[in-house]
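Left out: one protein chain. Kept in place: all the others.
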Amino acid sequence: MQLDSFSSLIDKYQVFFFDAFGVLKNYKGLIPGVVDTFAYLRQQQKQLYILTNDASRSPQQLAESYWKLGMSDVTPDMIISSGMLAREYLQLKVNHGTVAYLGTENSAHYIESAGLKTLSISELTLENISEINALVLLDDEGFDWNTDINKAVNLLRRRNIPAIVANTDATYPVSKNRLAIAIGSIADMLESIVGKQFIRFGKPDAQLFMFAYERVQEQTPTISKRDILMVGDTLRSDISGGNKFGLDTVLVLSGNTAPSEAEIRILATGIIPTYICESIVL
Amino acid sequence: MQLDSFSSLIDKYQVFFFDAFGVLKNYKGLIPGVVDTFAYLRQQQKQLYILTNDASRSPQQLAESYWKLGMSDVTPDMIISSGMLAREYLQLKVNHGTVAYLGTENSAHYIESAGLKTLSISELTLENISEINALVLLDDEGFDWNTDINKAVNLLRRRNIPAIVANTDATYPVSKNRLAIAIGSIADMLESIVGKQFIRFGKPDAQLFMFAYERVQEQTPTISKRDILMVGDTLRSDISGGNKFGLDTVLVLSGNTAPSEAEIRILATGIIPTYICESIVL
Amino acid sequence: MQLDSFSSLIDKYQVFFFDAFGVLKNYKGLIPGVVDTFAYLRQQQKQLYILTNDASRSPQQLAESYWKLGMSDVTPDMIISSGMLAREYLQLKVNHGTVAYLGTENSAHYIESAGLKTLSISELTLENISEINALVLLDDEGFDWNTDINKAVNLLRRRNIPAIVANTDATYPVSKNRLAIAIGSIADMLESIVGKQFIRFGKPDAQLFMFAYERVQEQTPTISKRDILMVGDTLRSDISGGNKFGLDTVLVLSGNTAPSEAEIRILATGIIPTYICESIVL
Partner (left out) sequence: MQLDSFSSLIDKYQVFFFDAFGVLKNYKGLIPGVVDTFAYLRQQQKQLYILTNDASRSPQQLAESYWKLGMSDVTPDMIISSGMLAREYLQLKVNHGTVAYLGTENSAHYIESAGLKTLSISELTLENISEINALVLLDDEGFDWNTDINKAVNLLRRRNIPAIVANTDATYPVSKNRLAIAIGSIADMLESIVGKQFIRFGKPDAQLFMFAYERVQEQTPTISKRDILMVGDTLRSDISGGNKFGLDTVLVLSGNTAPSEAEIRILATGIIPTYICESIVL
């Protein structure tokens, strides 16, 4: 397994797509050195984007969360979240009525900014069930799992409405040794129970990459896929999705994929990054 | 689709295996007429067994639940539950230490009667995690879904121990139009998250049928599989399992499979019952 | 189930995306009336595209196949095939060496036009296996199933190279009552055997829609997703993919989905078309 230094890759690309968790930050905060890397990349006139399967907060709130950690140069327009794709879907396809959601009030922002009324699934009743035109799964917090996941099953049995998953991750780390179940796993369970096909947004699906790529081309129409490097810590979302979209990819070993298991996982999954780096620290 | 009357089948078989929910009872109580059918079958010297994917209570408690409903002739030894298979597994394969469980205290009976110490997953701590030698999924009640399902994920990541599923059903009905998620669905989600193979007991798996068949043969060694009729309301558990075990099967339309959809589901799944009856009412 | 006439939808959209099989043609040839519909749409200044999971022939050859059937106004640039996505992937990600393929010599066109050397899997030997940098699954014909599918298994076990599926369909109709297995099913079997993640192109995946949408926007930058109607006969590819991409969709009943089963399938899958039409015939 050949390790490259991240600095040796910088000159080859104009645009960098970063995954957030495991690349820029982890459960303890920012990964040390990341602020310097971002400063250097900007100095080199590179364009930077953060592609994240996070629908718990708006791009504005996500940007603010970086400011608090000490990355003051992250702006909302650098952030491409799976929640934005869910919002676009709702705007185009569910243009009236009420959307029920599993998630926090913060996460419901994506629905409200699509101009739709929202209803936490906890407030779903026999009276208002007929007004619901979609169910959106946004976040694993903000509801009672037992009561409200059961309510979601019965909502989808009674009403033939689209179910949209705005974060396809199965788990997320909460400490060095502990994972928490993400809304993506709850979505998988619900889909299997009701037998209907859910609509999923988030890496590795091409639409998140496409959304970012369109934004790049609006800014600089001459940039092609060859000029973009996708940086991620997870083979099955970041690298798989980047590869399929036609981008060069770098697997960093500062998150989900430990240095000791990188080689065996690449071999086992057949998901082959263009490069492997320890981290993005220069 | 040809419908047979249940009474026309009685003479052909010596032993009857009944599924419980949807055949003998439903969310409202006993299915009317079932008491008379049982009385008639006993009068005809037939052997009766109840095969159930229910690990929430002991056979004694399950029998008592029929007494309360008015079926006083159901004895504990007529009941073959998936919890009994889980208990046999624990006795044979996990013969010391503590077994953690997801379920009610009542359901933990199956573990305790295997001579093992039990620990509700809610009481799992960093101190006692090293004593746990197995995790058993028994019932969807008796724990906090969010906290304790997450605890189960992290238990299975830290300790390479068997995970046993004592009820493989995905859902169960709680009223005419409402389902509740059963522990089988939670097991599927957990298995997918941790990537390990769980050990499942319950229909359609052959072991529940084998357990009942052994009890039949202890009583009457001359009885063969040809003399047994499996009666169930669900194609994917009762009928599929009975067929594969080599039994004749009857699908009754008093539970999960509505009369209007029986034919289309048989065609779609390729699970073909020997007979179809409206119910077991004579 | 409300049926709309296709003519009543025409004024609402500027661009029409058509699936090919079951919409424009079937195993007998062109669907009668389709030539007139295309003529009328052109007269109304509509833009027409054909989105097809067909990698067996080049767009030029596919266009010629319509000419032979009597649709002389189908031009190669109207055709967006999954083979074109596979070619783009190969150009961007596999830029040297030889690509092995399962398919006909005709289908290998997509690889050759990416500037790569090709090798039918039937010619794979111990000598040339080290030169192979990708495997592409193009078509179910052109090779010996037993010998060459087994060769593909062993190629993917020896060399950690990407496997690209250029047609994700599971089957295709060859007569009124007969299906044939498509390369998509063979891909699923291979992927399950070797345990590696294949890269799939074709509906319902967003990339085929994106490719067509980019071509639309090159022609007419003002057109948005709201101006496009996706027309297809299959819920799981055409309608599911169109919906997720944010397009309005119409299910036509002239192909895979029979009029008698449309309603039940929509309910069972939860894939909800915007409209349902008998066919595209005016």
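Per-chain numbering from 1; labels A, B and C assigned in written order.
Rule of thumb we're sticking to: a contact is a pair of C-beta atoms (placed from the backbone, for glycine too) under 8 Å apart; a residue touches a chain by one contact, two chains touch by 3 or more.
Note that the structure is predicted; figures quoted are calculated from it, not measured.
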Considering the entire complex, write down the shown chains that touch the omitted one. B, C
Out of B:Gln2, B:Gln45, B:Thr125 or B:Asn160, point to the residue that touches the absent chain in the complete complex. B:Asn160
Which listed residue, C:Ile149, C:Ile223 or C:Val281, touches the chain dropped from view? C:Ile149
Among B:Pro32, B:Gly115, B:Gly246 or B:Pro259, which residue is in contact with the omitted chain in the full complex? B:Gly246
Contact with the hidden chain only, please: which subunit C residues? 140, 144-146, 149-150, 153-154, 157-158, 170-171, 177-181, 185-186, 188-189, 192-193
Interface with the undisplayed chain - residues on subunit B: 88-89, 92-93, 156, 160-163, 194-199, 205-207, 210, 225-226, 236, 240, 243-247, 266-272
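As a working rule, only the chains that are shown with their structure count from here on.
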Relative to subunit B, which chain's C-alpha centre is the most remote? C
Can you tell me the C-alpha superposition angle of subunit A onto subunit B, nearest 5°? 180
Could you check if the interface between copies subunit A and subunit C is built from the same residues on both sides, meaning over half shared, or from different ones? same
Hey, how far is the Cα centre of subunit B from the one of subunit C, in Å? 45
Go ahead and note the Å separation of the Cα centroids belonging to subunit A and subunit B. 40
Two or more partner chains touched - positions in subunit C: none
